[in-house]
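Scroll down for the structure; my scribbles are underneath it.
Missing here is one protein chain; the remaining ones are kept as they sit in the complex.
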Amino acid sequence: MSTAVTERSLGAQMLRNRNLLIGGALTFVFAAAALISFVWVPYAVDGVDIANKIKPPSAAHPLGTDHFGRDILSMIMVGARTSIAVAIVAVGIGMLFGVPLGLWAAARKGTLLDEVIMRGNDLVFAFPSLLIAIMITAIFGPSAVNAIIAIGIFNIPVFARLTRSGALALWQRDFILAARVAGKGSARISFEHILPNVANLLIVQGTIQFSLGILAEAGLSYVGLGAQPPIPSWGRMLAESQTMISFAPHMALFPGLAILLTVLGLNLMGDGLRDIFDPKLRRGR
Amino acid sequence: MLRYTLSRLLSLGVSLAVASVVIFLAIEVLPGDPAAYMLGLNAQPDTLAALRDELGLNGTLWERYADWVGGMLRGDFGTSYTYRSSVSEMIGERLWVSLPLALYALTLSTVIAFPAGIWAAARRGKAADVTVMGVTQLGVAIPNFWFAMLMVLVFAINLRWFSAGGFPGWDKGVWLSLKALTLPAVALALPQASILARVMRSALLDTLSEDFIRTARAKGLTKGQALRRHALRNALIPVLTIIGMQFSFLMAGGIIIENVFFLPGLGRMIFQAISARDLIVVESVVMLLVFAVVLVNFMVELAYALVDPRLRARA
Amino acid sequence: MMFKPFRTGLVSALALAGAVTAAQADGSLTVAMQLEPPHLDPTSAAAAAIDSVLYSNVYEGLTRFASDGSIVPGLARSWDISEDGLTYTFHLAEGVTFHDGSAFDAEDVKFSLDRARADDSTNAQKGLFAAIDTVEVTDPLTVVVTLSKPTGNFLFNMAWGDAVIVAPESADTLQTTPNGTGAFKFADWVQGDRIELVKNPEYWGTPAELDEATFKFISDPTAAFAAVMAEDVDVFYSFPAPENLPQFDMDPRFKVLAGSTEGETILAMNNKLAPLDDVRVREAVAHAINRQEIIDGAMFGYGTPIGSFFPPHNPDYVDLTGLSDYDPEKSKALLEEAGVALPLRLKMTLPPPSYARRGGEIIAAQLRQVGIEAQIENVEWAQWLETTFRGKDYGLTIVSHVEPMDIGSLANPEYYTQYDNPDFRAVIEELSVTADQAARSELFKQAQTTLAEDYVAGFLFQMALLTVAKAEVEGLWVNMPTPAVDLTSVHWAK
Partner (left out) sequence: MSLLEISNLDLDIHGAPILRDVSLSVAPGQIVGVIGESGSGKSMTAFTVLQLLPEGAQARGQVTLNGHDMLSLSEAQLCRLRGNEVGMVFQEPMTALNPIRTIGEQVAETILIHEQVSKSEAMARAREALNRVELPADRFPLSRYPYELSGGQRQRVVIAMAIALRPKLLIADEPTTALDVTTQAQILALLTRLVREDGMGMLMITHDLAVMADMADDIVIMQKGRVVETGPAATLFETMQHPYSKALLAASTHAPDREDGTTEQPLLTVRNVVRAYALPRKTLFGAPGQVQAVKGVSFDLKRGESLGLVGESGCGKSTLTRAILGLEQVQGGEILFDGQPVFTGHAANRAVRRRMQVVFQDPYGSFNPRHKVARLVTEPFHLLDAPPTGAARDAAIAEALTSVGLAPEDQHKYIHEFSGGQRQRIAIARALIIKPDLIILDEAVSALDVQVRAQILDLLADLSKRFGLTYLFISHDLSVVRAITDRVLVMKSGEFVERGPTAQVFDAPQHAYTKALIAAAPRLPEEA
């Protein structure tokens, strides 16, 4: 009975999903801003213009200027690059290591290997993530690369667990049994049958982790452990604006909004994708 | 139940042991000499050597690890390099800020999230649900330090309802202290409450779609009765998991917030200790936080067993 | 547009609220500062925060700094100096007791000086005592110090916080329980938050006007602003965010005291690192820097440009800023002349204070204009000390040298600047044995000029001491001859 609903074309479903549309639009805006910044920004962001410092929004500077006279719109555009790059690579690290580990553990469910992988995950989870990120950057020096590694490490168990639980459910299915009857080994089955079927889960979680990555990068940059100047970063823009919030609120407002809207966009997109991929979880709209 | 508890305790111990090695090695490769930091620009080499010796920085790696772990097992976390006072005492003192802050935030987030989540689940698809989902969606996306900044601006500087930060001390009055912890707790609790409310809602919707809810409705229970009597407790397991995770996040997540509100808690201490190369303090606090996290997870697992008779039996 | 309602709303709300809560217990004062002392013994750590809280309030030395930087009698009420400048006879104050009740006498002085210069001493400024040959007690109120060589600075050295007099019985417990002779007694320390002092009723000198004083530690500049605005604190010593000062200035509840410090803020260069070992390259760097832009951008206008390593408020100061005026064209020419391949990449390490972090970003942008790529690396103090200061693994760095009369430190070729000029060393050497004021003045001027001509560093500005206080607080030091918040004569206006 429900087939009529689920089998509507994917495109039509996407167009009907409000979360996905709004989220996608927000994400697109920031992704586009980041891409455009490679070829054009309103003002260069690697120079200073002290004479024009802390100007409120105007026609010349739609979002105003910061304490060095830099154009905040340009800073946010280039900062989007940093946020997105850090989050993409951090999620990539998580998937690259976490997914195979999860597949492997599921294929060897109940064995020592499974136990070791899952306990390892628990152990990483037991470390307060922010603290470890601070430690890593404190040890190896603050930089975008170290922030990526710190955030990425904590994505590994997230994806490993998700992949394992999704894979375990699939291993119970008859089509896996059919593949085994066809003589396929567990590695082959994992990549041919399990992985494509957990891909939806991974995409949804990837979107969520992506947004968490942006938040984490902002947090690390805020305490000075993320991307280093002169690379603009939203978190550092906030940190730098903090003392001026009482007389130049635009300096704190816009980077904060940029983070908020990007994370919101990604979360909405994740919810929307989840609705479409997994109708069972669809919650009334 | 006992066997279950024991096996969980064993894995708890192993986790802690592995964690201690990881933490120790990680901290030991931190560049920077605590003695040099303490003595500053004009320190002379012989003075430095004397101080290094006094601080016990000259032992082998293994000796220092054994000292540290052995001390911790006796409840002695060593002596801070920079403060020159017992780390255990310092932690004890700071804990009186961080722990109440975490509990306060946890209470706030639970008190906000439970009704909001239940309300949204019960009014699924209605205006209430849409509102709760919208607000929590924002709450999840807002960086808590930015939210803290905005709150300081509005409530401390502009309206002057709260002090901008600092902590009077519990001996100066419980009410004053709670007041000082209010803005930080709200800043910490907002994203947590949003997550919790969403988890609560979706866990409730999951259980509400279970067959036994239909059974209950067929018995003549109203929607509300079915939700209260049958859905809530069943929805508690995913919610408990999140609460457990949140507690550890709050303990550690306080680092930034404690700095924004200059609260003398563990988070601020660890930040200062990292910049001062006070290795022994960093090691001990990280270890303590890991221990707290592992312990809370352990308690959460025991709580599952209390909620779910199947787990009780399996154990 | 968007600021106006916001700011006026803010100010009026504050003014109203201020009127209501202005009632302030007369005898108490809360002073905020950024850094918390790691412990409370000024004789065994470099941390300026220890002195800031305790110098002259709790601990006293033989001599002391006055607010204008001059040296005045402390526990030594007077002294005689021998003709050859080698023997100092100190006459101590009478009726002085330590806070724990024990009496102060010459034995304590001998103990303190001997302890500071001992082999296993952990005194961060052991060099202050290097010239001392013997310390002898002639009677309970007289101490004779014999030097191994004449030292023009000896009385000045004895005024430092690292040279305060402590009692032998309590010397080992000072880190947690300070025991001095000052006008305030230590009362309580809530680590991470505050230190409380109370008036010492048995003080031997002019008693303090305040009954109690609390030092609060607020490291976060935003929190600092909020704390002052909310009137949680009465004084913020060395306010960390100069950008907020105009607001305080406009607000009748507060006053801003902008004084001078001993802090020469410089863009230090690694004089041994190629191509910075070429004086033309260093000169190019110096000409690429626009000092005023840095002062405006990083310090929001607070700070005095300097052309060498010497404070402008000192009578012996020579204005040498002209030697390194902003001239990017000259800079480019010099780089070409030196045959440097552009872009020239240099590692620039920046310690945490905002003058360094902000200044560094501005300087990096300025250097980029002449083809120098400064690669910024933000570091914590401990790392800076290890890798930059001791390891000398850097090209450029920004730091403020806050010790008084520290021009001599550049004479050490092992110093992190790695500046090695025998002529300069000779001048400094001569200074240390010259007691004659006119001669000293001449030598100082010569030293300044040499440094400026050798472009040892990019000399940026003299750090301003920015203190925000409630309008009614009087008697605060405006300048900072040494890191100290001397509360002995602070009081509330009636």
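Should a chain be cited, it is by its letter among A, B and C, assigned in written order, with residues numbered from 1 in that chain.
Simple rule for what comes next: a residue touches a chain if its C-beta (ideal position, glycine included) is under 8 Å from a C-beta of that chain, and two chains touch if they have at least 3 such contacts.
Since the model is a prediction, treat every value here as computed from it, not as a measurement.
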- [ ] In the full assembly, spell out which visible chains the left-out chain is touching.
- [x] A, B
TODO: Just name the one of A:A34, A:A179 or A:L238 that touches the chain not displayed here.
DONE: A:A179
TODO: Could I get the residues of chain A that touch the absent chain, sorted low to high?
DONE: 1, 3-4, 6-7, 173-175, 177-184, 193, 196-197, 284
TODO: Could you list which residues of chain B touch the chain missing from the display?
DONE: 3, 6-7, 125, 210-212, 214-223, 225, 229-230, 233-234, 307-310, 313
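Just so it is clear, only the chains that are shown with their structure count from here on.
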Open item on the list: Using the definition of touching given at the top, classify the network of chains in this structure as line, ring, star, complete or other.
Closed with: complete
Task: Most centrally placed chain, judged by C-alpha centres - done: B
Task: Pair exhibiting more inter-chain C-beta contacts, A-C or A-B - done: A-B
Task: Mean-CA-position distance for chain C and chain B (Å) - done: 39
Task: Gap in Å, rounded to a whole number, between the CA centres of chain C and chain A - done: 45
Open item on the list: Centroid from C-alpha atoms only, then distance chain A to chain B, rounded to Å. What do you get?
Closed with: 23
TODO: Two or more other chains in contact with one residue: find those residues in chain A.
DONE: 138, 242, 245-246, 249
Open item on the list: Multi-chain contacts only, two chains or more: what residues does chain B have there?
Closed with: 31, 149, 157, 259, 274
Open item on the list: List the residues on chain A that touch chain B in their complex, please.
Closed with: 119, 122-123, 125-131, 134-136, 138-139, 211, 215, 218-219, 222-223, 235, 238, 242, 245-246, 249, 252, 256, 259-261, 263-264, 267-268, 281, 283-285
Open item on the list: Can you tell me which positions in chain C touch chain A when the two form their complex?
Closed with: 1-3, 6-7, 10, 220-222, 224-225, 229, 240-241, 243-244, 246-247, 293, 296-297, 352, 357-358, 360-362, 364-366, 368-369, 376-380, 383
Open item on the list: Quick check on the complex: what are the chain A residues that touch chain C?
Closed with: 46-48, 50, 53, 56-57, 67-69, 138, 141-142, 224, 228-230, 242-250
